[in-house]
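Would you mind keeping the following structure in view while I ask a few things?
Note that one protein chain is taken out, while the other chains of the complex remain in position.
Coming up: chain A.
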C-alpha cells in the first residue's frame, strides 16, 4: 500500500503509519499520523549545515551538538562514528558503558524503540548514557523515523524486521553522505548477519561487534568483555559433541498463552531456596503454599527471581521440601568448562549423586507425609539477569594455557549457578573479584554463558569486597553526576539561613520565606549515635502555663533544597535510601546537603520542618501543629552524653530539664504503645568497632540500648503517626505511607511446632498484643538467651514492612502490625530516605506551604516510586548486613575461639548454628560432625539429627534450639574465595 504524503509547511510532511496489532487473539488495524520533518540535526560538531535548521524546545533551549569533530581513529586510520543496531545494545550494553570503547555513537530511533520494548532497564541505561556523557562518550539518538530524509516505507511483502533493518541502513547512508565532506566515516555495527550482508552490498561500512572491536587500538583489553553468544561460536564448534546434555525445550508462545488461559499453566516468579540451589519455589495465587520446583531439569535454566511459566507435575512426583543443604559452590566442582570430552563420564557421576539425593528425598517424603505439589518450568517470561560478582573457579582453568579459554565463574550469590565465560586473562583474573554478565543459556549447555565485564580487585581486599557487595545488592555508589551537583545551592558551604525572615532581599530570593516560623528562641537539641554527621532530627520541650508540655520535633528541611523534578530529585528517588556499611556510607543526597546544609548542626541557623504538639502530663495529644521553621540547635548530644546529662542531678538548666521531660513523656508513650500490642522483636545484630588508626576491624559488640535511644525513637514514631494522619487527610488517594501486614499463620507453623515439641511453648497469633504476650512467656529459666532466640526466630517469620500509597490498600490494611498503630509513614529522616522527602512535600502541600508536585499526586507514579523504595530499602539492609558479616569474618580471622551457639535449623546432612556473640550463623555439615556418615539418622518430625560422635562412637542427638559449644574460626573457602565462619561442634 502506498501511503499519501501531504506537505504541511516547509520542512513538515504528514503521512500515515498503518500497522496491525493483535490483542486477545483478534487483529486490529491501527492508523496513526506520522509527521516527517527536516529540522532533525545530525548533532555533529563538524557539521556546518545542521546548525541552521535546529529549533528550540519548550524551555527555549537549542539542542547541543555532541558528536566530536575529531572522533577516534580505527586501526586503518580513518576517523569514524558508529551507528548501532538494537541487538548490539541489548547484548553489549556493558561494553557501551565502558569508557575504553565506543565513543561518538549514533543510536537510530528505530533501534531505541526496539530496545525499549525488549528491555526497559537497558533502555534507561542507554538514555542515561546519552544524558550524562557529553564530553567523553558522546552518545546520541537520531530520530530517523521522523526525518524526511531517512524515513523508509515498508515495502510489499517486507517483514517489519527487514524494514527496520533497512531503516537503520538508510540512517547510516544518510550520515555517511552528510558527513562526507568532513572526512568522517560512519560505521554500522550489527550482529545480524542478514543486515550485515545487505549493508556491505549497499556499499556501507559495516562490521559485526567482534570485528569492530578487533579494529580498535585497545582491542585486547576489550575482547574479554564481548558477549558470549551461542550463535557466534556455533560456527567453529561442533554442536553435536555436546548434545549429550540437554535441557527440555521451552513451550511455544501460543502454547503458553493457551495454557495460561485454560488454567493448565501458571505464571509466577521463582525463588531459589537459600540452602539448596536446586530447589526453587513459585508462589501461585491459587495455591496456599508455594509450589516446589526440584532439580536442574525441572528448574530448566531459571534464575532466582525470573518470571516463569510452570506446569504441575503428576501427583506421584509431589514431594516435601528438601532437607538437604546444597550450594552451587560445592556442587560439581570438577565440571569441565570446555565440556567437550569426558562429558559422558561426568554425566554419570552427577546423575548418580542426584539420584541418591532423590531417593533419599522420596523416602523421607513418604515418612513425613508432608507432600507439596511440584512443578516444572516450561517457559521463562522475563529474565532477572543483571551483573553478577564472582570469581574464577581455580579448578576450571588451565594455568599453562595463555590463550583464550573457557572458565567457570562462581558467583557470590549461592543460589545461582556458575557462569561460563571465555577469557584470555584467566590466569591474571584468578584470585580477583570480577563482574560478569549472563548472555544466554542455550539448552545444550549445563551452565549459562556470560562474559567478563571488569575486575574489582583482589579477593578479600576491602575495596573489592565493598564494591562487590554494593554491586551485588544493586546499590548505586558512583559519585553524583555533574547535572545533579548543579542543583545544589550556588553558595555551597557559605549558604546561611537569613537572619531576619521579613528581610525583603531574602524574600525576593525565596518568596516562601514569610511562611516560615522563627523558632530560634526554643531550646532545641539533637540526640544521635556518636559521630553522626547527618543529623535529621532535633527536639525541644517546654512547659506551658497550663501545665501541659509543648513538644517540638524538628526535621531537616531537605525539600527546601531538593525541589521536585530536578536531576537531584531524580537521583535521590532512584537511590531511595542511604546505605550504611561498617566503614562507609553511600549517601542518598550529596554531602553538601546531607552533612551540612540540611543537617541540623548545633549553634547555627538551619531550616527545619517542625511538628509542635501540646501534650498533657500523660502524654496524650491535646493539639498538633505543623510548620516550616528556622531553628538553632543548642547542642548535639550522643546517646551516652545525653544520658549522662539527664542523670546528673547537678544539671538544672532549662535544656536539661526539657530533656528530662522528654524522657518522662517518652516512657509514657512507650508504655502506651506496648499496651496497644507493639512488638519487641530482636535481631542478632552486632556492631564492629574499627581501630581508629589502622581502620582494621577491632572487636565485635552486641548493640546495646540506652533510655535516650528510646526517647528519640518514641517521638519520631509519634511524629510519623501525626504526619501520616495529616497527609492522608489531605491526599486520601496518594499519601505516602508505610504498612506492616500481620503475618499469616502459616509462617509460624514450623516455629510453633518446634517450640511445642521441644519446650512445650507456643506463640499466639490472634493479635499483635497476644503475640507480644506469648513472646514474653517464651522463657527458659536456665537460659536467658532463649527468649531472644525465639524473638529472632519470630522476626524471620514476620512480613516485611512496606512503603505504599494510600490508594493501594483500604484503610484497614494501613495498620503497622509491629508498632501497633493504625496509620504510619516515614517522615523523620529525609536526608537518608526518599519516602520522607515525599512525605515532606505532601505535608508542605497539606499545610498550604507550596503546591504539591504532580508526580506525588499521580497513582501510577507513586506506585513506581513505592516499588523502587521497597526494593532499595531491602537491598540497603542486605548490603549493611553483608558488610557486617565480612568484617566479623575479618575479626574472627585473628582470633579463633570457642563460643556458645544455638541450633536453629536441622537438616538431613547438617545443622545451622547461630553464635550470638558474633551474630553469625553457620552450617556444620554432617561430615564435620561425625566420621561415620552412614550412622546418622535424621527425624524431621522431631527436628533431631543423631550421629555417632568421636572416637567413643556414642550416639549423640542434636535437637533444634539445643545449646552447643562450637569452635569458631574463619576460613577461606578455596572454591569461592569467600571468607566465612566455620563452626565445629565441640
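The rule is short, and it goes like this: a residue touches a chain if its C-beta (ideal position, glycine included) is under 8 Å from a C-beta of that chain, and two chains touch if they have at least 3 such contacts; residues count from 1.
Throughout what follows, contacts and distances are computed from a predicted model.
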Complex member absent from the view - protein name from UniProt, among "Tetratricopeptide repeat protein 8", "SUMO-activating enzyme subunit", "Polynucleotide 5'-hydroxyl-kinase GRC3" or "Ribosomal RNA-processing protein 41": "Ribosomal RNA-processing protein 41"
Contact partner of the left-out chain, one of A:32, A:478 or A:652: A:32
Residue among A:127, A:585 or A:673 that touches the chain left out of view: A:127
Contacting the left-out chain in the complete assembly, out of A:104, A:853 or A:885: A:853
Interface with the undisplayed chain - residues on chain A: 6, 8, 12, 14, 28-37, 40, 55, 57-59, 63, 112-113, 116-117, 120, 127, 130-131, 141, 143, 145-146, 565, 851-855, 857
